[in-house]
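Missing here: one protein chain of the complex. Every other protein chain is in place.
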Amino acid sequence: MVLESPGRMVLKEFPLPKIGPEDGLLRVEMVGVCGSDVGMYRGKTSRLPRPYPILMGHEIFGTIAKIGEEASKRRGLKEGDRAIVEFTFGCGICSDCLKGDYTHCESHLTYGSTISCKEPPHLWGAYSEYLYLPPRAMVHKVRNDLLPEVGVLICAVLGNAIRWLRIMGNLSIGETVIIQGPGQQGLAGVIVAKEAGAGKVIVTGVTKDRSRFELAKSFGADVIIDIEKVNPVEVVREITHGRMADLVMDVTGNPKGAQTTIDLVKKKGTVILPGLYGMNTEVPLILDKIIFKEAKIQGVFSHDFRSVLPAIQLAESKKYPLERMVTHKFQLKEAEKAVRVAGREVEGEDPIKVVIIP
Amino acid sequence: MVLESPGRMVLKEFPLPKIGPEDGLLRVEMVGVCGSDVGMYRGKTSRLPRPYPILMGHEIFGTIAKIGEEASKRRGLKEGDRAIVEFTFGCGICSDCLKGDYTHCESHLTYGSTISCKEPPHLWGAYSEYLYLPPRAMVHKVRNDLLPEVGVLICAVLGNAIRWLRIMGNLSIGETVIIQGPGQQGLAGVIVAKEAGAGKVIVTGVTKDRSRFELAKSFGADVIIDIEKVNPVEVVREITHGRMADLVMDVTGNPKGAQTTIDLVKKKGTVILPGLYGMNTEVPLILDKIIFKEAKIQGVFSHDFRSVLPAIQLAESKKYPLERMVTHKFQLKEAEKAVRVAGREVEGEDPIKVVIIP
Amino acid sequence: MVLESPGRMVLKEFPLPKIGPEDGLLRVEMVGVCGSDVGMYRGKTSRLPRPYPILMGHEIFGTIAKIGEEASKRRGLKEGDRAIVEFTFGCGICSDCLKGDYTHCESHLTYGSTISCKEPPHLWGAYSEYLYLPPRAMVHKVRNDLLPEVGVLICAVLGNAIRWLRIMGNLSIGETVIIQGPGQQGLAGVIVAKEAGAGKVIVTGVTKDRSRFELAKSFGADVIIDIEKVNPVEVVREITHGRMADLVMDVTGNPKGAQTTIDLVKKKGTVILPGLYGMNTEVPLILDKIIFKEAKIQGVFSHDFRSVLPAIQLAESKKYPLERMVTHKFQLKEAEKAVRVAGREVEGEDPIKVVIIP
Partner (left out) sequence: MVLESPGRMVLKEFPLPKIGPEDGLLRVEMVGVCGSDVGMYRGKTSRLPRPYPILMGHEIFGTIAKIGEEASKRRGLKEGDRAIVEFTFGCGICSDCLKGDYTHCESHLTYGSTISCKEPPHLWGAYSEYLYLPPRAMVHKVRNDLLPEVGVLICAVLGNAIRWLRIMGNLSIGETVIIQGPGQQGLAGVIVAKEAGAGKVIVTGVTKDRSRFELAKSFGADVIIDIEKVNPVEVVREITHGRMADLVMDVTGNPKGAQTTIDLVKKKGTVILPGLYGMNTEVPLILDKIIFKEAKIQGVFSHDFRSVLPAIQLAESKKYPLERMVTHKFQLKEAEKAVRVAGREVEGEDPIKVVIIP
């Protein structure tokens, strides 16, 4: 399903690419609909121009259909293996790649958004039966009995949370962490916070998040705060005896959420901001509060293999029912509807994670 | 029970001190016998001279018998509360204390070893019915229903492990950690490694550690290696596909254990050494292995309130049956026997943790 | 000179306190006028209520007039020694002090602002001939030949810059650093950046900052940007070949300055914000820029002995003509005028640092 231009998706056929010794082909079994897919569909601008037509889809789970000999050796993968694929792969040569920051690669090589499907071999997104795996594709084997619903969440949901909370946020044993927004990223945040040994995991949301609150609790959240009913700052002050939280992550996507973090975080604490509030949205912050607290605000963006590998282990341990986050499934031909449901344009639907089964 | 000189313990009575607004008195309910107590009993030299006579005992659990008004307010404690006490309290003024490193305080103010019980108010150790709490004593309230057997392990066993593995070792989600030596510190290490989200916890020991291995497994160890039967380096190489372990901690107290760490750790990995191999023991290391790997060897020593507070939370959660580590209990008058059992001088006894109930 | 209430300073006499073994008395030789003094004078609200009457003055240089035996030993000070005093001293007991963060002490014990001069022994500020030194006062000996104009800058100006740029900002050899605002903190920032080995030190300001620009250059600034003439973002993009700066510090006190930092910093770079923009000033930020860059915003506030000790060494090395920052000197009875000059209320005066000589 190709996004020809904002708001216009059409079914297209591309020839299967010829696979050499260093590349491969994935039979896509399930693909997640990301919030950024909704943005692209709506024509929302981002930091980069959109290279329409785009074959969207970058939360990828599937089976190796074909793999070159060299690639097979490197990745430990053979045909028939189940695999997940990170959304980005660096050029390997630029300064960011050399530093190990391939998610910041100057070439912006990512599935489902930055490479037009006009570029051969075309299959640069997973809203598709097959996905092309270039030599540098970050493809990882997973256990064959892993549920597709789990596999599709490993990179962008669980991998993000591990990177954001543990690797960049340094969340430690016994700490109090607040997660604002019980969507998929917030829920994965609960899991990761528990895994990192958090002493108290507090989740905030609004009244209509009730079912998400239940899921958060089943993943281990200790305290739920409905900000429409109580003042979260007051509640956290009481819970923490005035110390406030060691770590606060805002995944509401709402400027108000970002503002609250500063009041919720303790002296010398850390605020994790994965956004996204919009490239044109100015969020008014009382910076002096950050200063007197000597707090840190850390921008975070996506995952890489350092967080994806532990995410695979965690998913394979089956310790948490991750699959319960997948609330809606669609066929490939329904991709447009899938995107609109994910974008909450369809009344009566309250999705956490929408997926497409090609 | 006062250690008058190496090998000579006698029962003594001291008057109960008068408590002012800033200090307090603890009724000791249980005290752990530390390996260093055994050393003191045997007259082993340490980095500091021993100020005999010494009232030993620094793994402390009890009830607040008396507490001054000011101290009560500061510590949130009242008479009748159950509490644990850290083994050290700084002078508050020296450069180490000002940096927050009161465990390195130049005055070496610790219970049960560095202050002679000749010094008023005498009660500077917990092999005693009562313990004096000076204004700077690091005393923490615990839940009244906490088992003494758990309370006694919080500071020096669980608190140590949190500091060593998580705070100083930065153990992270999904990592492979090896703990050499399944004694009390190793077992607590298993718990902390699991809490920090370790992907694989490997415990090594010898054949006669069988019961400890069982306990390690019940605390969450994934792999047990009997180094008398297999080569741990080979086993770990296989398990990790050649990458070796992210973190290795040696709590064998055996120089051979320290040597093995270097082969077990991965490139850029971390070795945690809490010792204690002896102040006169030279351990031969092939340092070039550390250099080519760019590995880090981190000496670690004891706990402080930054690791004790999360340890309290973890203990109070009752998630792990910590009390199973306490294998031997003695009365105060049997203190000498307790020390000898802990020192493995008593045939047929295979203690993990020995405690005394005053 | 006591600030009785906003806008009203009067000369008062207090009895000299009796000094015991643990405290002391400083004969103040010079005191700096801080921007926060101006705020207090104007009745500007802060995070804490002001305990009028206040004896202001917390940038302190003087001679030990009297010191107790115990304090003398601890601090290595004797009568007649020249000394500087940090603005804050912790209670030594609260959780922040125990962590080594005495500048965040819950008791807020600071000179010149948080303790009313109604409190005996009254001499809690350095707009005075004498200053009281309580047992925990952070008083440091300096060389007797140090210029008062240099001594007065060590803590709050140089010590701040070391803490902000090097300790919290981790500024490293060869890095590009931008300092926005060539006032005293910016100028000290230039020195510290050079000392930390910065490859390129860029200072931004406005056209009327000409004399400050000259001083910046003499301290080692490599590039000066007049933001009224050129676009700093463009200039930095060119200088850095598009990579932008490793570290950006905004000491303009102007919300516009804070906003620019986000455009000036590189991917994964660090923004240091010492403020102060006002506790009621909301600064609108496009947070998504921080997120895509994975930049870090670090609030910083004041100095402690970990930055003051190296600042003393640096000052004593006489490597930089720090005294050139002191542009205005006043007598104690002119304190009110000094504050108004510092507050730029006096036409024709363009102060960098205003000091008072009691």
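Remarks
A, B and C are the chain letters, set down in written order, and residue numbers restart from 1 in every chain.
Criterion: a residue touches a chain if its C-beta (ideal position, glycine included) is under 8 Å from a C-beta of that chain, and two chains touch if they have at least 3 such contacts.
Since we're looking at a predicted model, the values are computed, not measured.
Shown chains touched by the hidden one, complex as a whole: A, B, C. Interface note for the absent chain: among B:Lys217, B:Arg237 or B:Lys296, the touching residue is B:Lys296.
Of the candidate positions A:Lys12, A:Arg42, A:Lys78 or A:Lys99, contact with the hidden chain is made by A:Lys99. For the chain missing from the display, the contacting residue among B:Asp96, B:Glu129 or B:Glu336 is B:Asp96, taking the whole complex into account. Across C:Val192, C:Ala295 or C:Ala335, the single residue that touches the chain missing here is C:Val192. For chain A, the list of residues touching the undisplayed chain reads 74, 92-95, 97-102, 135-136, 305-306. The chain not displayed touches chain B at residues 47, 95-96, 101, 104, 168, 243, 255, 258, 267-268, 273-301. What chain C contributes to its contact with the hidden chain is residues 162, 166-167, 172-175, 192, 195-197, 199, 309-311, 313-314.
Here is the rule we go by: only the chains that are shown with their structure count from here on.
A complete topology is adopted by the chain contact network, contact being made between every pair of chains. The greatest number of inter-chain C-beta pairs in contact is found between A-C. Homomeric contact chain B/chain C is classed as same-residue, with over half of its interface positions used by both copies. Each chain gets one centre point, the mean of its Cα atoms, and the points for chain A and chain B are 41 Å apart.
The distance from the centre of chain B to the centre of chain C, with each centre set as the mean of the Cα atoms, comes to 42 Å.
Shown for chain A are the residues that touch two or more other chains, of which there are none.
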